[in-house]
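One structure is given here, and the rest of the page talks about it.
Rest of the complex left out; these chains stay put.
Chain naming follows the written order as A and B, and within any one chain the residues start at number 1.
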Amino acid sequence: MSDKVNAPFLRNAWYQAGWSRELHAGLLARTIMNEPLLFFRDAGGTIGCVEDRCCHRGAPLSHGKVVENGLQCGYHGLVFDVNGTCVEIPGQDNIPPMAKVKSHPVVERQGFIWVWMGEAALADESKIVDWRPHENSPYRTALMPLKINYMMMVDNLMDLSHLGYVHINSIGSNDPKAHVNAKMETTRTETGVRFTRLMPNLAPTPTYVKGIGRTGNVDRWQDFEYVVPSSVKQWTGAHEVGHAIESPRHAEFQIWIYHGITPESENSSFYFWSSAHNYRQDEPAVTDELFSELAKVFDEDAVIMEAQQQRLDADPNRPLLPIKADNALMQARRAFQKALDEERASMPQAAE
Amino acid sequence: MSDKVNAPFLRNAWYQAGWSRELHAGLLARTIMNEPLLFFRDAGGTIGCVEDRCCHRGAPLSHGKVVENGLQCGYHGLVFDVNGTCVEIPGQDNIPPMAKVKSHPVVERQGFIWVWMGEAALADESKIVDWRPHENSPYRTALMPLKINYMMMVDNLMDLSHLGYVHINSIGSNDPKAHVNAKMETTRTETGVRFTRLMPNLAPTPTYVKGIGRTGNVDRWQDFEYVVPSSVKQWTGAHEVGHAIESPRHAEFQIWIYHGITPESENSSFYFWSSAHNYRQDEPAVTDELFSELAKVFDEDAVIMEAQQQRLDADPNRPLLPIKADNALMQARRAFQKALDEERASMPQAAE
């Protein structure tokens, strides 16, 4: 079932492994799908992703360092290139062919580091999610390690009725029902699901008031696009009432949020998000303040979701009760399940 | 065997879920017999006990709050009444019959909150333990979460020979043998086991001296009544020697302690206790001081019992060596086992 608790891993897909800024120190160790990985930039600037385990005695390569000819193990000094091939064994001249560590395709783009966890031959860079605000606008990035299955975060983002309860003290309207009763339009896309919500004639959020200095009622939109397996692009907008703006893309006040969720294990994930905006882009303090406010909001999600995950893990096969508000969530789960079914059909020997 | 380590759960019985004072904030989340429960007082003052897991997406209801029509989930706003029936689903008009969460019978009485973990139809309120000191006297209440099986605490309380070793620096007599050689009388009751111990002509305990201001030798009594499954009522008394007092119920110095042990899991429990006294009842500082002294004593029990539990868990089937001092303990275990056997006989399909 597509709405099963603890979704299995979809392997043939790009996942965000980190932010470019995390690699500036040279090494980034991160476990994805239970596999300890090491991302590194070699002396020539090329990025590699190898298993974080030396083939000699099993020591984590993340305890080593980048040297002239590659990544040097910090225990006995073996050196590997970005493809995981051993290029040096101290004390011996020949390097046997089995002297190598596993590697994965990795791409750095728009501030993201992407990794392909499945069959390397299928890694198509054109399928990497595109997020233009990282090219055109100032933005800030976050990483929250959460004790949840990765698809639970997609569920959370695809059912915004929670805003009126989880975020009642932050971005939620004073009237929870405004969120529940928002005008929703949900459509399937080639790569996932998209929905828009219109909430007309509401008091503005504090972020709006601080951001553009006006206090009158606004029309509010949310435009969310889920891309399989675990990216969600968010466009939020608000505009003074009475201007008949049709989409958040034309609103005077716009916030652009990218959400990426990468499975560390079945019930732990890395939640990456970034925030950008269309107003006062030349003021770093404004960019910082928006980021800080959103961080508080996403902390609220973290608390309820980790608590939820504990309950689900206690009895993972127990059914949940679908309600009307779950519509977009269910469509997202179906899109995910379709991709999962296709992957399994193509790998008959590896039924999970 | 009745003296088996890690006694199984007796379900058809009343267990103390908490103290009334714990519910004053409105919600009390507590796991009993591995089941996460939420106790709450609704807007009309009625107490409910529901499973702490929303039927919609599994979020703990303890992250919600009490609203006008019941308990509101803090994730997407579903509302439940004290019986666990869903009375509101935001965004939809009809409420399907499966929209409900599990509930348990719950009773508030004499400062205790009691819960019935078994078959609801068998929940007979007349079987709830009665503890009069909570009606007539000032008292203080404690909750100690302990990493022990619940019956290990009953064992501890039913073999007071440990006083001379565990409590040698607090309430134990300077002579451990005084405790071992106390005159014991043990009798079966309809609901469990009762024993009395007489220790004549001993130096008084510091509590006695502080309590009633005399320092001469005393006769000391302990009267313990075990009520299946895990309540122990304690009457302790001391009286100046030479007065031929026959029972602690008539002693000049009396302490009344209630012990309740509720299983959180097979090897963790909630130890509830309260203390009251017959002397200087109008001085809150005296009530506080007695409570503080007992808390230190029960902390001593906690240390040795949690250490004991670790050893027992390492090899739960290894036999223990019964000694003469275990007599009352063994009778208590037999009374418990009898109740357990009866429960199992009545539920043939659920052999544990």
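Simple rule for what comes next: a contact is a pair of C-beta atoms (placed from the backbone, for glycine too) under 8 Å apart; a residue touches a chain by one contact, two chains touch by 3 or more.
Predicted, not measured: the structure shown is a model, and the values here were computed from it.
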Fill in: Identical protein chains in the complete assembly, only 2 of which are shown
3
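Basically, only the chains that are shown with their structure count from here on.
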Discussion item. With centres defined as the mean C-alpha position, give me the chain A-chain B separation in Å.
Written reply: 48
Practice prompt. Write out the stretch or stretches of chain B touching chain A in their complex.
Written response: 36, 52-53, 55-60, 63-64, 72-78, 89-92, 96, 98-99
Fill in: Contact footprint of chain B on chain A as seen in their complex
5, 155, 159, 161-162, 164-166, 176-177, 180-181, 303-304, 307-308, 310-312, 314, 318, 320-321, 323-325
